[in-house]
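All protein chains of the complex are present and in place, except for one that has been dropped.
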Amino acid sequence: MEQLKFIGKRLIYLAVMLFGVATLVFILTKMIPGDPTVANLSQRALSDPEVVAAYKAKYGLDQPVFVQYLLYMKNLLQFDLGTSIRTNKPVLSELSRCYPATIELALFAIVLAAVFGILFGIISAIRRNSILDQIVRAVSVTGVSIPSFWFALLVLYFFYYKLQILPGPGRLSKAFSAPATVTGLYVIDSLLEGNLPKALDALSHLLLPGIVLAAFTMGLITRTTRSNLLDVMSMDYIRTARAKGLGRTALILKHALGNALIPVLTVIGLGLGNLLGGMVLVETIFNWPGVGQFAYESVLSADFPAIIGVALLIALNYMVINTIVDILYGVIDPRVRCQ
Amino acid sequence: MKKRLLALAMGVVIVLGCTACGGGQDAPSTEQTEGENASNTAGDSGSSTVVIAMGSGFSTLDPGYIYEKYPPLVINACYENLFKFYDNDSAPEPCLADTYEFSEDGMTLTVTLKDGITFASGNPMTSADVLFSINRCKNLQGNPAFIAETIDSMEALDDKTIVFHLTQADSAILSKLTYSSLAILDSAVVKENGGVDTAHASTSDTAQAYLDTTSAGSGMYVMTSYIPDEEVVLEKNPNYWGEATNVDKYIVKIQPDSNTQMMTLSTGDIDVALNMTDDTMAELADAEGVEIINEATKTVGFVMMNMNETYGGPVSNPKVQQAIRKALDYSGMQIICGEGTLTPYAIIQSGFMGSKGERAADYMNLEEAKALLAEAGYADGFDIDMTVTDLDMEGILLTDLAQKIKDDLAQVGINVNIVAQPWAAGYGDAYRDGTLGFTVMYWGTDYNDPNVQLEFLPGGVVGLRAGWTAEMNPELAAMYQETMAATDNDARIAVLEKIQDAMYEDGPFVMVAQAPAHIGYNTRLSGVAISDPYVLDVTLINIQ
Partner (left out) sequence: MLRSVKKMFRSNYLFTLGVIICLAWILAAILAPLLAPYDPIVQDLTMRLKAPSAEHLFGTDNFGRDIFSRVIYGGRYSLLAGCLTVVIAGVIGTFYGAIAGYVGGWTDNVMMRLSEMILSFPSLILAMIINAVMGSNLFNTMFALIIVAWPTYARLMRSVVLSVKENEYVTASEALGASKIRILMKEIIPNSISSVLIMATTDIGNQILMFSTLSFLGLGSAPPTPEWGMMVSDGVDYFNKFWVAGFPGLAIFTMAVGANFIGDGLRDLLDPKLRKEF
């Protein structure tokens, strides 16, 4: 019961926050000293007052700002995100076109980051202060320090261009057409289609951008796992188990790891939230048609319905994940529930 | 352990739930590709498919709304116009038109259609379709509506004859009729899908969504699939009324990465790469089976100096303007822009009818420039801001041009401070409103006719952006109308040459460089050429 109340409160809070984000972004976008007509009309048409007037009327830009705001909010309450001024298509359909691409990449990257991050963190903690530890720490700091756009160019240059062992930018090779959409995740959709070569091709296209995106989060996860594990390993109950004669590996896997990983969950959650926000640079360099690229193009055109749409999507992401993590904490660690 | 697995499963279910909801709304085109999948995944589906790599996508493929660079490639493949440019540098020739005739005063143009023209749907083409298409473009009041400005009204004398009543004698009307926005639409099909050509079309037409994904024309190809930002598939029109090439299918892939274009071209995965660069071309120097074309387009970069002292400051002074003209290193600019670049003589680009070609290679003269500055009272030079925006001219960054200009002007004591301003965040507005003092910008030709350049005259659209009003030079300003009315080619060329002579060393514009296009293609194709109006005219390409 109290879990239901908890969820209920969360939902209300979510709604208020989304409203706040939409308002904030609306204000910000309107502060941009330029307007969408400039971004979406040709040079010639700009000087033709009739064309400009028709354009403005079409998108409601000729009305006072406050009226535009009210109209937008009214539509928002009916789950209508408006029409993108740049592409002339409903923002909702544009987002549902881009979002699956970002989801696929984000999931792949976070799995990569979590698996390797936790693994490295364990190795580093067990072999504390050894050479292995120093190497792992160097690698995790590298992951956290490398500029993603440069890393992307680097891996493309070596693995795609010079060595030609991995495919280049894009989600699929030229030989394949996009699979019929079920989830929007190409690997899964290709498998559902029964087309294994296409699924493998989609997977291979995920590798390079996935590695680039995973780097930062992996560094964080390694660091957090290591320090939490070290913390837990120095606690009394571990020493007791040790005294009882339990072998080292069993010790770690059974007793220490479970508790140590709880805070790591937060990092993974935050990392996933970040990645689902779409990484503009990686998507642009790898020609990945996701939310990041869409957001970037929208900002360049001062396309406020699209910008707000993206903002809401990402804010929703972030809050949903936060909520899930909080709930998971409550499930896993009973102490949290009492607060 | 169990709890963690449960938590993980919850997370996965929620995410999949989101994507399932998201995946529900789809553009109809992806359903169409299900049929295509079989033939596509059989690897390269035979040599009668040509794959083209294109650097950026488009917002719309509806002829009534297009305004970007690449849509004409697709529209030229799927639709046809009354007239067409079969050659980049020559005059427009009849395409759907059979005969045409101007009245004595040039105010009326009568065009008859060829016999036996049918649309891809099977519907025969009549004058009603012509009227519908052109009226729709006009009345939508979209980006390309201006092109039909000089058409006052039209009437259909019979099924095959159209009479255009012009607002004035227009020497460029035939060129305008070649433009993609005046492509002839299958009016029956378009009306079925919400197309409207009446006066309130801008608010009542709903056909754009349809035309963005399906073509409704009479051209050699039909658009069978369009995935935004990914690819467009064009297949041969089975009901084509004319003589088709031997290419059955075009896959136009949107591939912004020039290195990928280069690599896939060299492996044969694509046949035409539209966006080669100096860097990627150097890599292909020894490649077999690959040819590269480097040619100047009619897109031109220019320096603009505001004639109004409030905005232009020192550069509003004609002596300073000439000094800057003398100080720029044109050959250096050409190196920066890449192979094939040239500097036009004046405001009519080389390649246009009536152009006087290129500016003298030895025009730059730093001594003269300094002398002029001294005469103007700036013997010690001056400081000035140059506002530049984040656009690029055929792949050449305007900020790169600005950096070169800054370096050049530093040689004569002018200290330029580059101020970067995004197009949608202030620059576009200032440019349109004529408040920019000193800038470098580019101009893409709206349609393939020298008359587009008349906007650089005092009182013209671009002229006004530089604060150059008609009153400041009435004689020159009058040449706008003179050129428009000169329906006789020789007479028009004469006026154009007068204009170029007048602006060779005078005025607030310095035409710096005509941007080059670099196309790489597989030698199994013939007929590949750079086309200013269509980017690449696929109706001329054959497989050898």
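The first chain written gets the first letter, and so on, giving A and B; residue counts start at 1 in each chain.
Throughout what follows, contacts are C-beta pairs under 8 Å (C-beta built on N, C-alpha and C of every residue); 3 or more make two chains touch, one makes a residue touch a chain.
Note that this is a predicted model, so its numbers are computed, not measured.
With respect to the full assembly, the chain omitted from this view is in touch with A, B.
Note that of A:Ala57, A:Val144 or A:Ala180, the residue touching the chain absent from this view is A:Val144.
From the options A:Leu28, A:Leu70 or A:Val115, the residue with contact to the unseen chain in the full assembly is A:Leu28. Of the candidate positions A:Asp62, A:Asp231 or A:Asp326, contact with the unshown chain belongs to A:Asp231.
Although one chain is not drawn, the whole complex shows that of B:Val247, B:Val320, B:Met364 or B:Ala402 it is B:Ala402 that touches it. Interface residues of chain B with the unshown chain, by the touch rule above, are 258-259, 277, 279-280, 282-283, 332, 335-336, 388, 390, 395, 399-400, 402-404, 406-407, 417-422, 424-426. Across the interface with the omitted chain, chain A contributes residues 16-17, 20-21, 24-25, 28-29, 31-34, 134, 137-138, 141-142, 144-150, 153-154, 157, 161, 223-224, 227-228, 230-231, 263, 266-267, 274, 277-278, 280-281, 292, 295-296, 299, 302, 307, 310-311, 314-315, 318-319.
Simple rule for what comes next: only the chains that are shown with their structure count from here on.
Across the interface of their complex, chain B is touched by residues 32-36, 38-48, 50-51, 54-55, 57-58, 86-89, 92-93, 95-97, 99-100, 103, 107, 156, 161, 168-170, 174-185, 193, 195, 197-198, 258, 285, 287, 289, 300-302, 320, 324, 328, 331-332 of chain A. Residue ranges of chain B in contact with chain A, taken from their complex: 1, 3-4, 6-7, 10-11, 14-16, 18-27, 30-31, 33-34, 36-37, 40-41, 43-44, 51, 59-60, 65, 67, 141-146, 202-203, 208-209, 225, 227-231, 251, 253, 255-257, 259-260, 263-264, 269-270, 390, 422-429, 432, 443-444, 446, 455, 461, 464-465.
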